[in-house]
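Here the complex is missing one protein chain, while the rest keep their positions.
Chain nomenclature is as follows: A and B, assigned in order of appearance, with residue numbering initiated at 1 for each chain independently.
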């Protein structure tokens, strides 16, 4: 397997935005290809990693990667929250962006082979998990049960609706969706993600869970998973932090003794608990 | 060599710094060790002044308005055009708005241009009201219009009283000096309704209800009497109008004052004792934007006079200026009240003196501040403005109506867009100039980089305009202007650039008797006339009455933050302070109002709950921020959210800027 990852460290590589998709309010997905063919060919990632994306004239920001390491279109999904991301949202297909990375440790892939995999996401927390979901699906026979629990405030707030439709139709992939309040025409569950998790029959042995979402949801879900008997060291999440360099130098993402950009962004819940700061 | 000595140009502390200059650009800043006041420290703003000095949002060419846009013109064309237009106005039709950030030399010349060339006495600064009040009170009470104390002696003080504001945010390095004094044994007391960091760093914090600082100060004086510490006998020898003042003071009922201020009588008495027993005492209060009000300043002065603290060395009244050269600008007479050197405009001999010195006839009709002109005087037709660095422009509609507006500025900003002619100005590292900090310390800031091509020093622009208007001015450098200032302004008579180059600033008066400056002007001169400053007791009763409690039960006060400063037109050109300001905004994108824990409980408010603040004039929606720092009955809005200022405070902003003690009666409504 080609695991030779040579990240782009200092000078961003120019890429072209080839397609833009409106996901939910204030969140857009930007598909891109590198301008230099040799980079386009050599660019490799691991699920759970992130890149530093330059919006020329505005600045750079860290963003987790939603695409699979294999056979998936390169894209990022970005919420408009500040000056730089707002500038990104102004871009049109054909416009240029700069990419550094990929950086960070990524989700374990080899270590979890043969296990049951549970994904729990809330809102835009699905973005960093998508990469792993697609990747595991691409290697479906190597894994046990595969379950996705995904919730959002309303059906309009669900990310990646195309992928969701695809996953719902995928054999051997149990998917559960929930929204906070009832809506006409909604056939999924209603309620919070943790409530949905509580009601599911989940495997505990030989199981790993990936959890991403807002802090309140995150903590509530962890509680449920632990009740189900899933061990803290088998629950993974990714942390988001303010980052300026991506290579462990600027120290903006330091939490105690760990640097999210190089030691993370993927941590087990057991590690997260010891970090001491608010998540 | 790449580090050059200089003076920080943000607040009125005047800290010494080293600017790192490489290739005609300022690349860094470092505190100057050995500076007598800042002693190697800078605040967060000072640590990032190089970021501001790197900005390219400069005005680089003279511009003349054409319709809705500006046409770059040559310097000569701009001068000729401006002079030809100015010729058509009489003195009373023109107003001048000077900048407290400009140097003494620039301000002196700006004032001279107004009075001697344009024959106009409508001359003021953007934020002078508080300082001018303070100077008047101090002049009247002790004959010295500025700080009677000295910051460098602060650590030797026994007692420091900080009144109003939050010095840790406004003048952090002065606050730091106070903190060091406290750590070495000085007793520090703070009087402010809000629990500021300054209050946290003090041994004692008295929290009067908003609007009652002056009353608490009078109560402290009253306590000196009730405790039998100050009797009448010797006081009459020291202070001119002692008898009348004691009568006034004794008419105050301490119990009632305690009730109105919300400070316990015992607290008042014990602080008064502590103060009285101290060997040397300092009082600090903010002037400039959000200054202490006249009443509180007078009460504070009276307290010090009563206890006999002013005629001793090591101590005194310390008005703290919020902007780098606020004091110097007033020294230079950029004021409707004073000619350069604090010669009062009311006195005929002031005018004779300047007619002789300037060899020109002057207009003796009293002028008004530029703000007053715009507000009430329909005869004003033209306005000349230097570096207006506030985002919110008051009287903007009136300014748009004017026939002619000249703007002298270094950076592009909102005010420039209102101008008819724009002259680019040097920033403070592109030319020589002196700046006078809160403690009367005149410091020379030397040129460190070449200005962008075509930008002329202010003295050259004004000289050319004066010549074009028939008064040939001979100035060839800022240094020559200081030579003239030393002839005109008695307090500066011993100053020259040459002398200042070899020093880290000299405190005025600098004259024949004090060639090295003066640390404690009052202590050195005996026989100075002291006088209590007060209005009548009837006036006091009037002030205590307030009518709107029923409909507007809350007192809204407005404050500042470290990073947002002077409406941010300066700080927004930096990276780190701007980021810190934005960090606050990220949490409360639409602004917040601080509510006390008690009121929040009583009203059932939770953190971030949207509320509506309603005053007589306007209303605004904000998020609740529950804070242990403020008193029940009080609301607090940090003065940093632009939309909030323009949308809500705009009509009330001139009031709010008047003084620290001002509050807005409002009510708070829950938004579900």
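One rule holds in what follows: a contact is a pair of C-beta atoms (placed from the backbone, for glycine too) under 8 Å apart; a residue touches a chain by one contact, two chains touch by 3 or more.
Keep this in mind: contacts and distances are computed from a predicted model.
Engineer: The chain dropped from view, which UniProt name applies: "ABC transporter permease", "Ni/Fe-hydrogenase, b-type cytochrome subunit", "Formate dehydrogenase, iron-sulfur binding subunit" or "4-hydroxybutyryl-CoA dehydratase / vinylacetyl-CoA-Delta-isomerase"?
Structural biologist: Missing chain, per its UniProt entry: "Formate dehydrogenase, iron-sulfur binding subunit".
Engineer: Could you tell which one of B:18, B:399 or B:537 touches the chain left off the display?
Structural biologist: B:18
Engineer: So which of A:24, A:202, A:245 or A:266 would be touching the chain we can't see?
Structural biologist: Considering all chains, including the one not shown, the answer is A:245.
Engineer: Who touches the missing chain here, B:41, B:101, B:440 or B:514?
Structural biologist: Looking across B:41, B:101, B:440 or B:514, the contact with the absent chain belongs to B:41.
Engineer: Who touches the missing chain here, A:42, A:81 or A:227?
Structural biologist: Of the candidates A:42, A:81 or A:227, A:81 is in touch with the missing chain.
Engineer: With the missing chain put back, which residues of chain B would touch it? List them for me.
Structural biologist: 1-3, 5, 16, 18, 20, 27-35, 40-44, 46-47, 50-51, 54, 56, 168, 172-173, 175-176, 179-180, 183, 197, 200-201, 502-504, 562, 575-576, 579-580, 582-584, 586-587, 589
Engineer: For chain A, which positions touch the chain that isn't shown here?
Structural biologist: 9-12, 14, 16, 54, 56-61, 79, 81-82, 85, 94-96, 98, 215, 240-242, 244-245, 247-257, 262, 276-279
Here is the rule we use: only the chains that are shown with their structure count from here on.
Engineer: When the C-alpha atoms of chain A and chain B are each averaged to a single point, how far apart are the two points in Å?
Structural biologist: Using C-alpha averages as centres, the distance is 52 Å.
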